[in-house]
Structures are given as structure tokens and as C-alpha cells.
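One protein chain omitted, others in place.
Chain IDs A and B follow the sequence of writing; residue 1 opens each chain.
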Amino acid sequence: MNVEVGLWGIAILALLLVLRLPVALALITVSFGGIWSLIGLNPAIGILANTPYSFVASWTMSAVPMFLLMGFIAFHTGMTGGLFEAAKVVLSRLPGGLAISSIFACSGFAAVSGSSLACSAAMGRIAIPEMVKAGYRPSIAAGCIAAGGTIGALIPPSILMIIYGVIAETSITQVFVGGISIGVITAISYCLVVLAICWLRPDVIPSRTEMSDHQGVKALAKVLPVALLVLLVFGGLFSGLFTATEAGAVGAFGTVLLAAATGTLNRTAIKNSLLETVTTTGSLLIIGIGATMFTRFLGISGLSNFIAQAVAGADLSYLGLMLIIVAIYLALGTFMEPFGAMLVTLPVFLPVLEAQQISLVWFGVLVVKLLEIGMITPPVGMNVFVIKNVAGKYVSVTQVFAGVLPFMLADLLVVALAIAVPSIVLFLPALMN
Amino acid sequence: QELRLAPAAPPAHPAYYMYEHFAEFLAEESGGEMTGTILGPEVVALPQVKDALQSGLANVANGLPLYFAADFPQTGVAGDLALLGRDPHAMAWAMTEFGVNCEPCQEEFKNFGSVFLGAGSSDVYVLLTTTPVRTAEDLQGLRLRSGGAPYSRWAEHFGATPVNIAVGDQFEAMSQGTIDGTMASIVDMLSYRLIDVAEYVTMIPLGTYHVTSNFTTSLDTWEGMSLEQREQFVAAANRGDPQLTDRWAFQLPAEATEAVEANENIEVIQPDQAFLDASNAFAEEDIATRTGENELAADFAALVDKWTAIVEEVGNDPEALAARAQEEIWANVDLSTYGM
């Protein structure tokens, strides 16, 4: 095995991305070339032939288009807009009220959506244009939603937590419940970031915006459809009517029915929601395929294993172990696909953690948080790509990456908090027992 | 020569344990001439095994013929007799001898681009449920996860509904009541965390999972070996094979049973004699139907009898069993032509 080839692969990937090759194709090209040079042409062709189908043809993955569909219908029929409107009624008086409202709306939508991609897609549509109109710098407006979307994977339901639970052989429900507090803390930390920017840089986020809030209390009623959805999805999930994978489809269908009942469903809304679901899913899955190939390439090169084994082998204190684990997930998250990153690392880390008697429920929440940070770090940041997909006329990918930076700082503090005070995550699951 | 070995499973899995031992045995038997590096499941997982072997990504892989059912219709016949399973080591060696000598099976492995070098077996499956199953009547109307056609037939015979659910979804499905339980190895209590959701374990012996091909070796790799290398390689594989059974059917079930007994939320039920008799009667009938219809099935059933007697005599020590299998099976194989 050849760790150096792995490092070269990363360097060449960065170069191809700079040369404007689409992300998916850059990942596929580097992986193919890398595997060819490591073990030969035939295995490289084998991986090229095998990975696309085996990555896509997955029951668990089907939750992604379903949650996206739910988000797009909720957008086109004004449901997420209503959530945003209602948040504005309460929060618009605050400095940076629009951004804070959108973070609240993200958190609300997170309770029905299992994927951070769906959450960003649903909220990006509504909130970014409005913030830009109100004088927000587009990169910050977009960064706020790209980061806000990650709450979608922290507050249950969450596809990533399901996969963690399966790999780590731990209770998915407990990880779900542990995710609630970290999701809420993340939302609060993002609001604080908005306030801080407002205070330091009024040219980036206007401290007070003119609001046409004559709707007042009426707008609050617009939360109702989403509240009903939360009831349907959470209720169904926790009472056992359907599984978390099925929740996306049931939620999407529920959204259609609710929209039909409130008279907001029409042909254009249906057509646009479907087309956007297909284009967004298609452009994300092909990146997922590329990232999976890259994961396989790094696996063959031995680089990922080399790193993980080095950690497992070193005799570290709790703090030292955590620092290194955080650094590794942040590094892997820059270019790896979250499922692959878990597959590579968890088998090595879990025994080390168990030996130190660290709660696997807590660790699951931490890993999902860290991998969600990876969703907004360059060069491969899926949430950022989603924003580009739904609000491309306001920002470039590079600008979104720039706008995400301050929120990433808050993320690091939340991670530090979770490590320093594990009971922040664990007190809710403990209440369950 | 360094071979790429793909257990197609994470380190906690018995297949990975077996592969770690195999890598040691291989170095030992070949005096360090042949070694192995293990590829993790992020590189080769079960769905990729076929392509990995055919493209040369892996030289040796843990292939499950039942997963590639279309490629292994004849080898799969042994899986249709799952309800025969009462003694894991006997099932494993019977499967090994069956696979080595059954001509249509050998043809299937050849078309798969691979060579068969032995099998292993799970422990005997039991019922893990959320409602108590003490008698045959208690099975009426239950929804049970089924891992294969024989288990589905067993469930349907007793009025339960077999359900197809991915093994990783068992936990969620049980915790939410989508299913009432699963027909599975007690090891699933730990490896899929069912210990957090199951409330009853009914110790009714159902059957085993034994249609494995532990060291499915790429045909190219095999043909590239000298006769001496093949002998060393087979010796290592033959010693590796019972390691899977030892881990999967003995070490892990012991751990799981201990954990279940220590857990006060779980009741372990010994089924009543009538239930036991009815279940065994169905199993016998099911096997008789199949062995009557299919010559290969009859061959396999005969081998199970043969190896049940041998295991009774030799005991459960993997190395002792491997030594016996070397005499009984591999000594009669001409490795200059085997598999090619």
C-alpha cells in the first residue's frame, strides 16, 4: 500500500478543482488514475463499473430525494415561507432578524427532514433572496443557510445518525434524542454569530431592516401546516408507523395533501418541485459516487487506515484523543463523503472509545456534528453545492464557502463544548431510561 | 507475493476475525513467501465482491453465494436445507466437502471467475421477539424477519408472516413494532443492538447459515500459483475456515448469551416439548421434500450426517477439525487441476 500516492491524489484533486472541472468528474478522474497506478488498470475499471450502481441503488439513500421533494413542495406551496414569515413576526425586531428567522425556520424544518441537504435546499430558496434584498451581503446570506441546513441532520430524524447507529451497533433512538440538544445549541450559536457580525460589521448584515410586518399575528398561523407535518413525521416515527427511511416519502406525501387541503397546490408547483428534486438529486448523487470512489482509492492507498491506526496505537488522554479525532474528521470531511468517512474511521475508533468507556451515543452525535461541518468545508461541501443549485444567481460556490466561515467558528466552539461537557448531549437520552 | 484480502466486513465481524487468522496462517504455511493485506469494507463491501474478484481489485474475498444467488443456483441448494442446521461445525464442513466435490457448483465458481476453498457456519438461529413465544400457537399472526426461503416456510407453516427487511434495519423495525421479531443468530443481540429492543428469546432451534465461501480466490490468482504455492494456500485456507465457525457460532454466541442473561428486561424462554416436536417435524418434512426432489440436496444432507458424526468424535477445536478435514477432503483433491 502506498500512503504517498494517497497524498498525491488529494493534491491532484485540488488542482483539478481549481481548473474548474466539475467536482464529481474530478473525484472520479483522480480515483480512477490513483487506483490504476496503485494496483492496475483492470481493478480501476472494475471500480468505475461497480461504484455508480452500488452507491445509488440503496434503500437508505432513497430518503435523500424524498426529503428533497418534501422540501421543494413545502417551498413551492408557501409552507416553508410561512415558517419563515412566522419566525420573522417574532424575531424581526432583533438585529439581523432575517438571518435569525431563517435559522429558526431551518431548525423547525429540521424536525421533519432527515437530511441537511434538503434543509438547505428548502430554506435557501426563500431566505437568501429576501436577505439579499434587505441589504445582506450575499455570501453571508448564503453561508448562513448552508450552515443552518446542517441543523437538519442534527435534530431528528437524521439519515446520518441512522447510518452511525447501524455501523456502531448502538441505539438509533438514543442518538436521535442526543441530537436534539446539539441541534438546538448549534442553532443558538449561529444566532449569536449573526448578532456578532451585525454588531461588528453593519455593512455585511444590516442591523435593522424595514419589515412589512402588518400581517402580525396572522403570519403566526402560517406555522400550522409545518406544525402538522412535524406531528405527522415525529408521531409516525416514534409510534412505529413507519421507519426513518420511509419518513421522507410519507412526509412528502403529507406535504402534498396538506398543500392540496389549503389550496396552495397547483400544476406549476408540482412540476417545479419534481424537476428540482430530480436535478438536485442527480447532481448530488454523482458527487456522492465520485466521493465514494475517492474513499475506495484512499482505502486502497492505505492513507485513511494509516491515520486511524496511528490514533488507535497512540496512548492518549481523553483530551488528546478527542483533539486528534476532531482533527481527523475535519480533515476527512473536507473531501470525503460522510458515509465513507464513517466506514473508514468508526471500526478503528470505536474499540478505542469503548476501552476508555466513552458513550457511543455521545460519540455518534459528535461524529454527525463533525461530518456536518464537512458538508460546508471546501473543496467538497455538499450543502454549499445545494445552495449554489437553488440560489446560483446570487452567489458563486467560492463566495458561499467564504460566507460559511464565521458559522464554522461557532461550530468549533460547539464541538469543544460537547467534548468538555458530554452531559449536554447525554442528559436527554438519560431521561429516556 | 502480497495478496489483497477482502473480508467484505468491518473488524468486529467474524469474517474479519477469520481473515486476520488466515493472513497469519498464510505467512506461516508459505514460510513468509505469501502474505496478505486486508482491505476494509470501504474498499470492498459485499455487493462489490464479484467485481472485485473479477477485476483483480481483491485476490481473495469472502463471497456469500446466496447473495449472488443468480450466479450460484446449484451451490444455493445447500442453503435451501438451512433447517438441517443443528451442529455448526458439521454444517460448515459438510458445506466445504459439498462445494469441493459438487461438479455443477465448481462450474458456478469457475464462471464467477473464482475458486472455492471452504465454508463456515453461523450458530443455530433462534427467535428474538418483542412478544413472548412459548408455544406454536403464539406464532400466529406475528411478523418475523426472515433471512431466507427456509425460514419463511417455517414461519408460514406456523401462521406467522415472514418479512423481508435488511439486516441493518432489524433494530429500527423491531423498536417501532414494524416487525414483532426476527429469526436470527443470538449474536444479533449485540451486533445489531437488538438487546435494547427484544424482550424475549425463544430457544427453538431453527437452522444455520452455512452457504459461505470463505476464501473465494480469484481464478487468475489461483492459476498464477505454482503447485507448491497452491498446497500452502489451501493449507492456510483450510485452517482459516473453522475460525469463522468458531467465532460466529461459539465465541460470539457465548458473549451474547451472557449479555442476554445479565439483562433483566429479557426473558429467555425454553419452548415446550410440543412446540419443539412440531418444529422439528416441520424441519424434517421440509428437508425430505427437498432431498426427494434434488440429488444435490440429498448429497448435502448425507454429508451433514457424516460430519455430525466426525465432529462428535473430534470435538469443536478448530485446528483439530482442520487437520481432520485435510485428510477427509483436501487429500483427495488434485490441486494441479482443481477449480480450473
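For the reader, a short list of remarks on this structure follows.
The rule we apply is simple: a contact is a pair of C-beta atoms (placed from the backbone, for glycine too) under 8 Å apart; a residue touches a chain by one contact, two chains touch by 3 or more.
Methods note: contacts and distances are computed from a predicted model.
Per the UniProt record, the chain missing from the shown structure is "TRAP transporter small permease protein", taken from the list "Phosphate-binding protein", "Cell division protein FtsX", "TRAP transporter small permease protein" or "Ferrous iron transport protein A".
Which of B:Thr75, B:Gln106 or B:Ser152 touches the hidden chain is settled by the complete complex: it is B:Ser152.
Of the candidate positions A:Thr170, A:Thr186, A:Thr292 or A:Asn389, contact with the unshown chain belongs to A:Asn389.
Checked against the full complex, the candidates A:Ser120, A:Gln174 or A:Thr277 give a single residue touching the omitted chain, namely A:Thr277.
The chain not shown here is touched by just one of B:Asn59, B:Thr96 or B:Thr178, and that residue is B:Thr178.
Across the entire complex, the residue among A:Ala11, A:Leu25 or A:Ala260 in touch with the chain not shown is A:Leu25.
Seen from chain A, the chain kept out of the figure touches residues 17-25, 28-29, 32, 45-46, 48-50, 52-53, 56-59, 61-62, 65-66, 69, 241-242, 246, 249-250, 252-253, 274-275, 277-279, 281-283, 285-287, 378-379, 385, 388-389, 396-398, 401. Touching the omitted chain from chain B are residues 51, 66, 68-71, 111, 141, 143, 146, 148-149, 152-153, 156, 161-166, 178.
Quick note on the criterion: only the chains that are shown with their structure count from here on.
Here the spacing of chain A and chain B, counted between their Cα centres, is 38 Å. Those residues of chain B that touch chain A in the shared complex are 4, 10-12, 37, 39-43, 45, 47-48, 51-52, 54-57, 166, 168-169, 171-173, 175-178, 190-193, 196. Within the complex formed with chain B, the residues of chain A that make contact are 1, 35, 39-40, 42-43, 45-47, 49-50, 54, 59, 162, 165-167, 169-173, 237-245, 295-296, 299-300, 302, 304-305, 340, 343-344, 346-348, 350-351.
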